[in-house]
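One structure is given here, and the rest of the page talks about it.
Excluded from the complex is one protein chain; the other protein chains are retained at their positions.
All chains are identified by letter, namely A and B, in their written order; residue positions are counted from 1 within each chain.
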Amino acid sequence: MIRTHVLVCTGTGCTSSGSLATRDALLAELKKHGLDNEIEIVETGCMGRCDLGPVSLVHPDGTFYKNVLAAEVPKLVEEHFLKGRPYKKLLPEDPTTHNAVLTQADFTFFNRQLRIVRDNCGVIDPENIEEYIARDGYLALGKVLTEMKPEQVITEIKASSLRGRGGAGFPTGKKWEIMRKASDFPKYVVCNADEGDPGAFMNRSVLEGDPHSVIEGMAIGAYAMGASRGFVYIRAEYGLAVKRLHIAIEQAYKYGFLGKQLFGTNFDFDVEVRIGAGAFVCGEETALMRSVEGRRGQPQPRPPFPAQRGLWGKPTNINNVETWATIRPIMLKGAKWFASIGTEKTKGTKVFCLAGKINNTGVAELPYGTTLREMIFEVGGGIPNGKKFKAVQTGGPSGGVIPEQHIDEPIDYESLQKLGSIMGSGGLVVMDEDSCMVDVARFFLEFCCDESCGKCPPCRVGTRQMLNILDRISKGEGEPDDIGKLQDLAAMVKDTSLCGLGQTAPNPVLTTLRYFRQEYEAHIHDKRCPAQVCRDLLSFTINQEKCVGCSVCARSCPVNTIFKVKGQKKYFIVEEDCIHCGACLDTCKFDSIIKASEGPSHTAPPKPEFEPIPGRKMAVTR
Amino acid sequence: MSKPVATSTTSITAPPRTHGSSESTAPMLPHHPSGDQRFAQLDQTMQHYNYEPTALIQVLHAAQHSFGYLALDVLRYIASAMKLPLAHVYGVTTFYNFFSLVPRGKYQIMVCTGTTCHVRGAATVVERVGQQLGIKQGETTKDGLFSLQTARCIGACALAPAITVGDDVYGKLSPDKIPRFCQKELKKYV
Partner (left out) sequence: MNLDELKKLKEKAQRQVALREGNKKYRVVFSMGTSGIAAGAREIMTTMLDEIDKRGIENVEVAVTGEIGLVDAEPVIRIEERSGEKVTYAKVNADAARKIVSEHLQKGKVVDGLAVGKVKQKEAERLK
C-alpha cells in the first residue's frame, strides 16, 4: 500500500531551480531505504511559489517544503519518511507572521486563496488524465452533452455573470450567445494562450498544471456554440506548457473526450495546437486569428467581430485560458454558486501573478474585490528588505501604475479603470522606492514601440515619438514642454490606433504622469533621478575615508576608469569616463562607493594625481 | 478575411483540411538536391500538415529547429513545397521575433527583460553577460557557441532576473551574480 504521496512541482519555475534532480534523488533515496513500495513520487504542475523552488508537498500530512534541492534529499527522507517528523530546515517562514510554516493552510499566501481555476494545479499529475478524472474531470462535459441543450449551457454561463479573463472583461455568456446565433458554418473556437504581458504567467501555470481543464472548457463551449473544431494558440516560449498540452490532447482522444460522437451523442470536437512565434500583438484577437491562419499577425478593424467573420471568414469564438478553465467548475457547481463569489459587477475569482519587489512572489487565486493592500501586504507578505512601497503596476504594457494612496481600492475591472489602469491578464508587479517611474514608463513604451506591428501610423510612429521624448528625459535632456507634448501624443495614440495594443500603449505614461509628475519634473528641471535608476543622471564616487585600497573595484570596472591615488592606498573614479554601470558598487565589500543623483549643481571633487595600476591599460580620458 | 495578403493562385484563406492522414493529396516532392537529410525531415513535417498553407508558422518552427536558422535557401524550399509565394514566406518569417535569417550560436542566451526582471536590473544583466562573453546583444561569440538575445518575458517572473540558455532556465541572477554565472554555469555548455 502506498502510504505517502510526495508531490514534486515540475513546473517551469521549479524545474529551473532543479526539481528534476530532486525527483531523481528522491527516487534513489527512497529505494535505498526500501521505502519505494510505500511512498510514491508525483510530478505536479505549479504550486504557485516558484521563488521558493523546488517546492514539494507531502501527503497525507500536507507538509509543505521549500528549496528541496537534491543535496537536501537524504536528510529529508531520514527526518520525514523514516522518523516521521518534519524537516525543519526546509519549512518556509511566513513573512506576515514570522512563523515557520508546516502546511499550506498555515501560510497566509495559501490560506487567503480561493482556488477555482487552479483547484487541480499542484495537486494532480498533469500528464496523467486519470488523476484529472478522479477530480471530476470531464464529468461536466459528459453531463452537458447528455443532459443539456446548447441553449441551456449558454443560459447557465450567462447566469454565472462570468466575464472574459483575458483583460477586457466582456461577458462570456453574451459572447457565446452571439456566436450561437451566427448562421454560418463551420464555426471555430480558439483558446488564447498567447500570454504576452510581461509579469503575467498565470496561463502558463494553468496549462502546465491542469491542461485538461482548458480542453474540457473548450469542448463545452464548442457544444454550446455549435463549433466542432478548436485551436489552442500558445506562445513558443512556453515549451513545457506546449508539451503538456500535447500530452493532454493525445490522452483525451484516447479516452474518448475528443474526437467523434462524444459520450454517445452526435457532437464531434477536435482540438489542435498552434504555436506562436514571438509577437506580442498576436494576443489581440484579430491578429491572433491571422497567425493561426499562418500569416503575419496584424490586427484588423472591428467590426466585423470574430463571431461574425473570424478564422477563414467563419464565425469564431476566442476566449482566454483562464476563461475556458472556469467553465468546468461553473457547469459542475452551478451558476448560482459562482455568482455568489466576487463583487457586484465581477463574479468569481481571478488568478493573479505577484512579482517584483515583494516577499511572496508567485501565482495566487483570489475573489474579485480583494483590495490591492490585501494582495500586496497579506498575500504578498509586503516589501522585502524594509523598503517602502511605491506603486503597483497592473495589466502589463497596457495598464498603469497605482500609487499608495489608492491601494485600498478593490481589484475589479471598473475600479482599476477608474484609476487609469486596467485589469489586463492579472499581473501585479510591485515596485518599491528604488523604482523610477520615468524609467518604468519608458520601459513599457519601448515594449509597445518594439511590438507594434506597424500597420497603423498612430501606434507605429506615435509610440516612437513618445519614446524619443522619454529617452531624452531619462538622459537629462528633457525640455520644459515635454510633459505637455507627451500628453498630447498620448491622447492621439489612444484615440486613433487600430487595435488594443496602440489604444492602451500610452496608459503607463499617463498614469505615471498622473501620480508621479514630480519625478518627471525632477528629471526635466533638476536633471536628477530621485530613485537613482536613470544611468545618465547618476554619479559614482568613492568615499575616500572608507576606501581601504583593495583594488577590487578598479579590477571590476569595464572601462578602466578607477585609478589609484598617487602615494596613497586609495582609489578614485574619474567621472568623465564612467558609464555608471554600478559594477564597482556591487563588488566593493567596504561600502565605500557612493551612488548619487544630485543634478548639475553637484560639483565633482578635485581630481587627485594618479599612478598606473600594473597590468592595466589606462583609459583614455576625454 | 476580406483580402489575402499575397496574390497567389493558392488560396491562403481556405480553411485547413484535417491533417495527419496518410493519404496526402499533395504530390511527393523530390528531395532537396543537396541531399541534406534535414530537408527530408522538413518534407515529413510539411507532409504531416498536408502542405496546408495555414501551417506555415509550424513548418518554419520545425525548419529553424533542425537548421538552427532560416536561410533563404530553406525559405525558398518551403515556399515551393507549400505552393506559397516566397514573398509571403519571407514576410511571415520576418514578422515574428522567433525566426532568425542569420546563423546563431549553438546556444541562445536569452536574458528576460520583462517588467519584473527589468525592475530587478535586467538591463545591467544584459550588459554584464555581454561583457563576460565579449559580445553585444544580437551577436554570437567567436567560437559560435553562444549568442546573446533578450526576451520579452519568459514567464519566470517569480525568479527574476531570469536567463535561459538553450532550453534551460536560470533564475534569481541579479547583476552581481553574473560574472560567477558566466564563469561557472556557462562552462557546462562548452
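The definition used in the following text is that a residue touches a chain if its C-beta (ideal position, glycine included) is under 8 Å from a C-beta of that chain, and two chains touch if they have at least 3 such contacts.
Keep in mind that this is a model prediction, so the values were computed, not measured.
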Which displayed chains make contact with the chain that has been left out? A
Touch as defined at the start, partner being the missing chain; which of A:Asp136, A:Glu521 or A:Asp577 qualifies? A:Asp136
Hidden partner chain, touching residue among A:Val123, A:Ile383 or A:Ile593: A:Val123
Per the touch definition above, residue among A:Lys32, A:Lys83 or A:Lys546 touching the missing chain: A:Lys83
In terms of residues, what is the contact footprint of the unshown chain on chain A? 1-5, 7, 37-38, 59-62, 81-85, 123-124, 130-131, 133-139, 142-143, 146, 255-257, 262-264
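What we mean here is this: only the chains that are shown with their structure count from here on.
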What whole-Å value do you get for the distance between chain A and chain B if each is reduced to the mean of its CA atoms? 22
Given the complex with chain A, which residues does chain B contribute to the contact? 1, 5, 12-15, 18, 52-58, 60-61, 88, 91-92, 95-99, 113-120, 124, 127-128, 131, 151-160, 162, 167-172, 175-176
Which of the residues in chain A end up touching chain B in this complex? 12-13, 15-17, 49-51, 53, 186, 195-201, 204, 236-239, 270, 274-280, 290-298, 300, 309, 311-314, 353, 355-357, 361-362, 393, 396, 427, 429, 431, 435, 440, 443-444, 447, 451, 453, 558, 581-583, 586-587
